[in-house]
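So that we are looking at the same thing, I have put the structure below in structure tokens.
Yeah, one chain of the complex is gone here, protein chain that is, but the others are all in their spots.
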Amino acid sequence: MNAVNFISADCGFDEADAVVFGAPYDSTTSFRPGARFGTAAIRMESFGIETYSPYQRADLADRRIHDAGDLELPFGDPARPLAMIESEAARILDAGKMPALLGGEHLVTLGAVRAAAERHPDLRIIHFDAHADLRQDYLGNALSHACVIRRCHDILGDGRIWQFGIRSGTREEFDFMAAGHVVTEPFTLATLPSLSFPENTPVYLTVDLDVLDPSEFPGTGTQEAGGVAFQQLLSAVLDVFRRFRVVAFDFVELAPHLDPSGRSTALACKILREALLAATARRVA
Amino acid sequence: MNAVNFISADCGFDEADAVVFGAPYDSTTSFRPGARFGTAAIRMESFGIETYSPYQRADLADRRIHDAGDLELPFGDPARPLAMIESEAARILDAGKMPALLGGEHLVTLGAVRAAAERHPDLRIIHFDAHADLRQDYLGNALSHACVIRRCHDILGDGRIWQFGIRSGTREEFDFMAAGHVVTEPFTLATLPSLSFPENTPVYLTVDLDVLDPSEFPGTGTQEAGGVAFQQLLSAVLDVFRRFRVVAFDFVELAPHLDPSGRSTALACKILREALLAATARRVA
Amino acid sequence: MNAVNFISADCGFDEADAVVFGAPYDSTTSFRPGARFGTAAIRMESFGIETYSPYQRADLADRRIHDAGDLELPFGDPARPLAMIESEAARILDAGKMPALLGGEHLVTLGAVRAAAERHPDLRIIHFDAHADLRQDYLGNALSHACVIRRCHDILGDGRIWQFGIRSGTREEFDFMAAGHVVTEPFTLATLPSLSFPENTPVYLTVDLDVLDPSEFPGTGTQEAGGVAFQQLLSAVLDVFRRFRVVAFDFVELAPHLDPSGRSTALACKILREALLAATARRVA
Amino acid sequence: MNAVNFISADCGFDEADAVVFGAPYDSTTSFRPGARFGTAAIRMESFGIETYSPYQRADLADRRIHDAGDLELPFGDPARPLAMIESEAARILDAGKMPALLGGEHLVTLGAVRAAAERHPDLRIIHFDAHADLRQDYLGNALSHACVIRRCHDILGDGRIWQFGIRSGTREEFDFMAAGHVVTEPFTLATLPSLSFPENTPVYLTVDLDVLDPSEFPGTGTQEAGGVAFQQLLSAVLDVFRRFRVVAFDFVELAPHLDPSGRSTALACKILREALLAATARRVA
Amino acid sequence: MNAVNFISADCGFDEADAVVFGAPYDSTTSFRPGARFGTAAIRMESFGIETYSPYQRADLADRRIHDAGDLELPFGDPARPLAMIESEAARILDAGKMPALLGGEHLVTLGAVRAAAERHPDLRIIHFDAHADLRQDYLGNALSHACVIRRCHDILGDGRIWQFGIRSGTREEFDFMAAGHVVTEPFTLATLPSLSFPENTPVYLTVDLDVLDPSEFPGTGTQEAGGVAFQQLLSAVLDVFRRFRVVAFDFVELAPHLDPSGRSTALACKILREALLAATARRVA
Partner (left out) sequence: MNAVNFISADCGFDEADAVVFGAPYDSTTSFRPGARFGTAAIRMESFGIETYSPYQRADLADRRIHDAGDLELPFGDPARPLAMIESEAARILDAGKMPALLGGEHLVTLGAVRAAAERHPDLRIIHFDAHADLRQDYLGNALSHACVIRRCHDILGDGRIWQFGIRSGTREEFDFMAAGHVVTEPFTLATLPSLSFPENTPVYLTVDLDVLDPSEFPGTGTQEAGGVAFQQLLSAVLDVFRRFRVVAFDFVELAPHLDPSGRSTALACKILREALLAATARRVA
């Protein structure tokens, strides 16, 4: 499927600083599926927002961004889709560009993290989410969107993952946090400004959009009341790009059909615009 | 109808500390009906939340809660449904257990209050709501969801009812408050922490979920902008259980079909989980 | 999850003549998912229909039907879910009862067909569907809902599968039919009355509900205009039960969330009632 | 509430030949409520249809029709609403005009039938519906929309009610028909042309719009697959007006919110236009 | 906006036999707007149908079709959008290719008819629609979707327009037909097979999809009960292409957001596939 590109992401691959690509996969979603439609919705609705950001006083039209379209992922067993995502992320990284992955369900993050971790062995993950995603398995499946951060931990090990906004999980997941395997701030993003890494530490930013309050972002499969506001998430995302060396990032779990008002998709477009501006700011300056 | 139980509410009646029961009735709803579907939606969707609460660091799986299912209430004239609700609440109270009533429209509260007031003559009501519900009658009907707190006042008399969050009513209802028959805090829940009762005063907690802002809880028949946030309501509910001797409680006016995103039902499940944990905390300790 | 039973299917397993069970799985759905919610919707809404059938002048209340509930199937890789479905179908068949499988996506049929074919080597399949489902693979996956009848053909071989109502497929699928591997009537069910088998030939009946016209059954993931009417499908289903020795059957691909009017689910409940009455008629007589 | 009038029904009461009035009541609806919104939706959407009928080659603009608006009925106990409907129907009948009642749920018919039967002791009822509505009571309530034709039978006695299109009911209801208390044609309207009455027999026509197939009319609370087509219902309604002396009629059970496409309301507007033209044709000629 | 192409319409302009282009304009829609989203929905959803047609035993993959995308039309005053549509149709006609216009509201037809009539002075129009669209003006506007066929009549004159399926209009419009200015078959398409033209008469085919029954095609702004079935429309469209020299055609008035089930869009994709196959059949043979 020859999808439309994200607004203003009309640069060729070779010239691009950042490369958007979609992973429309949601087969392991445990509750309400539909995240597979997130990538197409974001591209389609992106023409309803402006290219100019009053937040950053910058314009996407001035940046070099390529939209590589959607991977054609088979539904069902996640092994092959994950390999395809890893391969695409690797291609972008190896070309010296910033991968911007759009989900799909959160499991797609694992493909991109594999590629990034192989190239950046000291990779850290900053993780915004309502859910811990730290289960060892879900009904016996280790490859589930409910386990994706645990799978990342399998790769990176202890002390490499920082979670913010978590407000749902099993007792076992909260015990896993308490044991120090990951660093978790429940409920809010408040302590992000005090987070610091050694200079040049490579960072993977993964944003499960359900970290937002369901009032602002109802279009997602597993809504959790008590979330963060758009303004808070936007500030946090910009802060991450400003202070850290982000090497890849993703936004996942938009399920547009669950929000007939369309505002969840509009919000996703807007925060993606802001992230792309922030991700390419360095190279402009 | 042999309904599913609320998640983890799988204890037998005799062993239970708290008993959930549903009153799927909404025949007097004056605006948009559908609260009859609230109880089934809560049970069905409860399997989408976790049993563990990061707010209270407690797990429903450790509590003894029975789900008695839904009463099979005839629609139309409310007299018989109210008697059936009263009878079921009485059965639970007489067994020394905590009734947790799920609506249905707000009128169902009257059945449970009748049972509680008969057994606790010095009963107080703490009432969270957007609407005063203090009308003498509605189009000539004294038994209407718009009159339910007035009917409770008929039973309990002056100075026994505390209302919070009220932001809609007729002039007559606000005059009734001003005359001191009930104690009303308009718009917010801010003064709840300063409320105190003599030790062991029995309290009935009734939560009309439309006290929440419609952005967070659109799934209700009569939405009123300017409501409270989930976090505020959660804190207030936990505060009531911690500081007062709650003898029964209810959550009413979820009309799930009015919120196709499903987040209202998810929120209702979550706050019911928290209330059940709080309601059974004492007995655990 | 302790689901409600289908209306009147409240007999114990041992006494039952037919056993309903659900397979809420839809991970390989290639277009719009949601069939996972079909089983719960059918049970829940079944209380909105009558137990009495004016078509057959019979009442479900007089039949012995057990509802075994839903299998708890992991999403993602279909291998394990298929094994679980096969195992449950085998348990029912080995107890001498009629399995009535509810999907979920069409791939779930494969689990039940495996169990039936092992016990009935001369099994025939009667298949009502809008889609041929005869692909060798879908984006490389052999286990996809678009391939399920081809996988059944792998087991049963040529000349054992009769398809009716097919109105969509690739050229390769229509070539496969034309080569005589399966017998296909496109567009209608008109030739069913002339179909005959040797006496006592065991038949598996699989009904993809999207064989119906989307006007009557919009609640399915891949709607194909030009389908059959409810009355035609009902007559055909009753004809199959009356004239053949059905050993197991299924109804699949109800995706209730795609039909906010609810009539697709109501229709599914009604045709399941009719099928259960027909399936147990012999034993009554 | 000062509702808009039905399109072209802008004649004063005194000059009118027919009088439209609404009964927005649905408190006894046993399944999905919302018929209370039917009257407002019909008026509002009537401005989307033409006043001219190509079926009858006639124009509403040439007829004298008054729209008396909606009765302000209290929800809950049906006794008072029924009395108010009876009183309004009586007022119209006593002025020598044709009452055209819009529901609301089917129970509202009882009010109008009471008024008509008192004035026309030899009244017959022609009843188009998917449901028999012949229960003695529903969960103990004799005044329920599921019992309305039985209540009419209480007034009129045996052999006075003709039902068409019925395709759902309990065994007891079908036994009641079989015993000859009412004359019922199941499933279709085919025998209507052969129905005849003694000249000048007064007829009450009640149309539960769910007699239509749910594909054409999804906007109703209890949808039954296998219904009649719009063209068939239109022909039948016109036939009744042409051949019988209709003294009053109603259309009930439009629940507009259950059909987000809006076509159910549009259809209701159209058939009401046709009925009003037919009802006033005599007086034009 | 760089839209996706219709499935398999991936040929370059120069090589193409037929050229699809979209006119996403709906500013004069008098009732419910949204037809502007029809073109994008058709392209996006076209990937949910097969390229192979079992009706014509032909495959789009074998045809040379170009998708020129959507014109970027300003909303508001229709004069400029019509000029842009005319210009694009002219470009395609002048290149010797078949224009396939997708609406948008029906007014867009006028642009394409202007281009076709200028090049084919003896042009005839075959018009499938529920509405006559013959008003002289609508609230004073001559350029309205309710007037589009009248505007075509202004160009072509008497006896050049054949209408089928019309079931709604004002008395004035039906008088205009009766006066013989256009030839109209109300309600059905039954007489199409008897229509004949002198050999090589150029024909413009315009299909307002609301000619279909709203049960099969609810996704349109002004639904009229009593329409034709998909099978009938498909046969008629194929008949037109087989027997006449079609020089251009359009499908208009899909308003996808009015049909949350999505089946209207799926039907539009399917009939467009069939029309494109029929339109390019000659050149294959």
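The first chain written gets the first letter, and so on, giving A, B, C, D and E; residue counts start at 1 in each chain.
By our rule, contacts are C-beta pairs under 8 Å (C-beta built on N, C-alpha and C of every residue); 3 or more make two chains touch, one makes a residue touch a chain.
Treat the numbers as computed from the prediction; the structure is a model and nothing was measured.
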Query: Which visible chains touch the chain that is not shown?
result: A, B, D, E
- prompt: In the complete assembly, which of D:40, D:58 or D:123 touches the absent chain?
  reply: D:40
Query: In the complete assembly, which of E:8, E:46, E:109 or E:144 touches the absent chain?
result: E:144
Message: Need a quick check: the contact residues on chain E for the chain that isn't drawn.
response: 26-30, 32-34, 36, 72-80, 138-141, 143-144, 257
Statement: Against the hidden chain, chain B presents residues 31-32, 166-171, 174, 186-187, 213-216, 218-219, 222-226, 258-260
Statement: Residues of chain D touching the missing chain are 1-5, 10, 40, 44, 47, 260
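Here is the rule we go by: only the chains that are shown with their structure count from here on.
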- request: Please give the intersection of the contact partners of chain D with those of chain E.
  value: C
Query: Which of the two pairs, A-C or A-E, is linked by more C-beta contacts?
result: A-C
Query: Which one chain sits nearest the middle, judging by mean Cα positions?
result: C
- prompt: When the centre of a chain is set as the mean of its C-alpha atoms, what distance in Å lies between chain C and chain D?
  reply: 39
Message: Taking the mean of the CA coordinates per chain, how far is chain B from chain C in Å?
response: 42
Query: On chain B, where are the residues touching two or more other chains?
result: 260
Set of all touching chain pairs, with the criterion as stated earlier: A-B, A-C, A-E, B-C, B-D, C-D, C-E, D-E
